[in-house]
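Complex shown without one protein chain; remaining protein chains in place.
Chain naming follows the written order as A and B, and within any one chain the residues start at number 1.
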Amino acid sequence: MTDAARTTPDIALPDAKVAGKASGQKRKGFEVGSFPGLKTWTWVFFIYLYAPIVVLVVYSFNANNRAQKWTGFSTSWYAKAFSNDDIQSATINTLIVASAATVLATAMALLAALALARGGRFKGSTASLGLISLPLIVPEIATAVATLSFFVVIGIQFGLLTLIIAHTVFCIPFAFLPIRARLEGMDDTLEQAAMDLYASRWKAFRYVTFPLLLPGIVAGAMLSFIISVDDFIISLMVAGAGSTTLPLYIYGMIRVGISPEVNVISTVMLLISLVFITAYWLLTRGDDHTVH
Amino acid sequence: MKQVMKLAAASTVALGLAVSPATAAGELFLYNWTDYIDNTITDKFTKDTGIKVTLDTYDSNETLLAKLKSGATGYDLAVPSQNFVDIMIKEGMLIEVDVKSMPNYKHVADAFKKPSWDPEQKYSSPYQMGTTSYAVKKGSGAGQCASLKEFFEPNAAAKGKVGVFKTPEEVVNLAHIYLGQNFCTEKTDDLKAVQSLLQGQKSSVKVFSSEGTMDRLGDGVTLVSNAWNGDAMKRRLKDDTIQYCFPKEGVVGWFDSLVIPKGAKNVENAKTFMNWLMAPENMALLSNFANYANAIVGSDKYMTKDMASSPEVQVPSVPVKFGKSCGPKYTKAIDKIWTKLLQ
Partner (left out) sequence: MAVGAEQTRRTWWLLSPALLTVGFFMVLPMVILLVFSFMEADPYGGVDPGFTVEAYVQLLFERDFDDTLAYTGIYLGIIWRSIALALVATVGSLILGFPVAYYIARQNTRTQNLLLFLVTLPFWTNLLIRTYAWILILSTDGVIEQPLKAIGFLDGTLDMMYSNGAIAIGLIYTYLPLMVLPIYASMEKLDFRLIEAASDLYAGRYRVFREVIVPLSTPGIVAGCILVFVPSLGAFVAPDLLGGGRKLMLGSLIHLQFASSRNWPFGAAIAMCLLAIVMIALMLQARSSARRRAMEVA
């Protein structure tokens, strides 16, 4: 999924206010410009969007061992998947990589966002912004082979470390965008006032800016986490012995064929994504400012 | 906000769990073909030795070589076929282990004690052996296992229903057999003939994949498919709707070995596994799962009835030709043919 998200610096975030709330007026009852079938079409659209997900979840409860034939309800595949050692170690790897990449990326993104939002306009600010968003623009497969080549040149052994490095890089813009959006929405007079009172820049940040910024930071961190957990193509290229992540494990199983165990892992991963994204959505909902 | 904090805390705990020390006797990172080992074998190994096995899988010798070459090191054991063992030795990618000195080496059948790819058995110990050919869906009219023609020049019933392996090595060798050519031929005419044969076959191909092939055949997604004998047997035992073919022109033979790639972190554990697997009862366990023959004397005592009577394992009187490692010129030509084929 990230290879898509990557090209969308300003629109793909699940931020409902992408367009700003230019016009809050109610348009209910507005009949001019309506077209027949518009509502039906929208229904079709959402069915297309959600049907595969429903199928996936339903079939994770299939009793049959060949996933696409429905033979009865069963939770046995859940028991089987949860007791599978390989799945457990893949889950642990995924969490290690995602946690590390999230912490690193969010920290760097926070500093960068503070610099760009509070540093005023300076020579190189546009270029810096471009560089930070670069991982969003380059197609993921190109990033993957470039990273692979780089690691080969410096002669590093593939494993969790290479995965963490690669993930940190592409997580930076995802952590950066919500933080910057939040910062731009914040009035800096409070901060200025605080600085006048306390005199220390650090204290002003610690006690004024940071608490106000926290929702943005958490949102950025969650976005990074989910992007890292879901990454496949880059991981495929730079993973080594014992660093198989969940998407890589799933890929290994899908290549062989359809299995209810894949549905189980998929359903669990879906749930995790949903929880995170819903939390993200709720967190940023109050933000009137957008990610531009 | 509080929930978010909880989530953060949960992942921190997970992180903490993850860095807790591994099992005392250590671990073993095994890089193996998909569906070539399962936990009945690795669990027994862990029970016998205390060493924990972590498995990653690949779909072809080519992928294995590419992965190891690209720096995906750290695997303690890999399972290449004979020609790739040869390449890996020549490329200096393997650690010397001296298999001959291992206690269980005495169980290896004499015929396999001086393999041409590693005559001194410095690097490799036996894993499994088998053949590459094709299989047909019974009663579909796609073929009677008479000739490789059924695979390369499929009849009307099989049109658009052919499954072919994803990587060229074994497919091209089968083509050489069908066309009566030598393996590794660098003759322009031979290569052109292979190319036009595969191009002609492509219009009938449903899918290029080396995994899940027999399930696709059994389910009728394909009617003729590239196959390894053990894979085909596994599916036949399930519902007896497919037949593995020994066509009159012959089949490709292969012999897979365990090797220790450079960069391995647990060399001693890898050696322990090599030795452990050469014990007849353990090798039999592997053959019972993978459904391939092996080179260990006495393992047949522990094998299932199915294995003893398997028509897939007993090769009838057709030629079996083993693939060799070929020169760079040939390798490049084949790669070109393959890329052109998949374009």
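Basically, a contact is a pair of C-beta atoms (placed from the backbone, for glycine too) under 8 Å apart; a residue touches a chain by one contact, two chains touch by 3 or more.
All values reported here derive from a predicted model rather than from experimental measurement.
Asks: Could you tell me which of A:L56, A:M195 or A:L212 touches the chain that is not displayed?
Replies: A:L56
Asks: Which one touches the absent chain: A:S76, A:S149 or A:S200?
Replies: Of all options in A:S76, A:S149 or A:S200, contact with the hidden chain holds for A:S149.
Asks: Please give every residue of chain A in contact with the chain that is not shown.
Replies: Those residues of chain A that touch the unshown chain are 1-8, 11-14, 16-24, 26-28, 30, 32-35, 38-39, 41-42, 45-46, 48-53, 55-56, 59, 67-70, 107-109, 111-112, 114-116, 118-122, 128, 131-132, 134-135, 137-150, 152-153, 165-166, 168-169, 172, 176, 226, 229-230, 232-233, 237, 247, 250-251, 254, 258, 262-263, 266, 269-270, 273-274, 276-277, 281, 285.
Asks: Using the touch rule from the top, list residues of chain B that touch the missing partner.
Replies: Spelled out for chain B, the touching residues are 60, 62-63, 65-67, 69-70, 87, 91, 160, 166-167, 188, 191-192, 202, 205-209, 219-221, 328, 331-333, 335-336, 338-340, 342-343.
In this section, only the chains that are shown with their structure count from here on.
Asks: Report the inter-chain centroid distance for chain A and chain B in whole angstrom, where each centroid is the mean of the CA atoms.
Replies: Between these chains, centre-to-centre, one finds 37 Å.
Asks: Please output the residues of chain B touching chain A within their complex, sorted ascending.
Replies: So the residues of chain B touching chain A come out as 1, 3-4, 7-8, 11-12, 14-15, 17-19, 27, 29, 31, 34-35, 39, 54-57, 59, 70-76, 209, 211-212, 215-216, 219, 263, 265.
Asks: Could you please specify the touching residues of chain A with respect to chain B in the complex?
Replies: My answer: residues 66, 85-86, 89, 92-93, 95-96, 98-100, 148, 151-152, 155-159, 214-215, 218, 221-222, 225, 237, 239-242, 244, 252, 255-257, 275-276, 279, 283.
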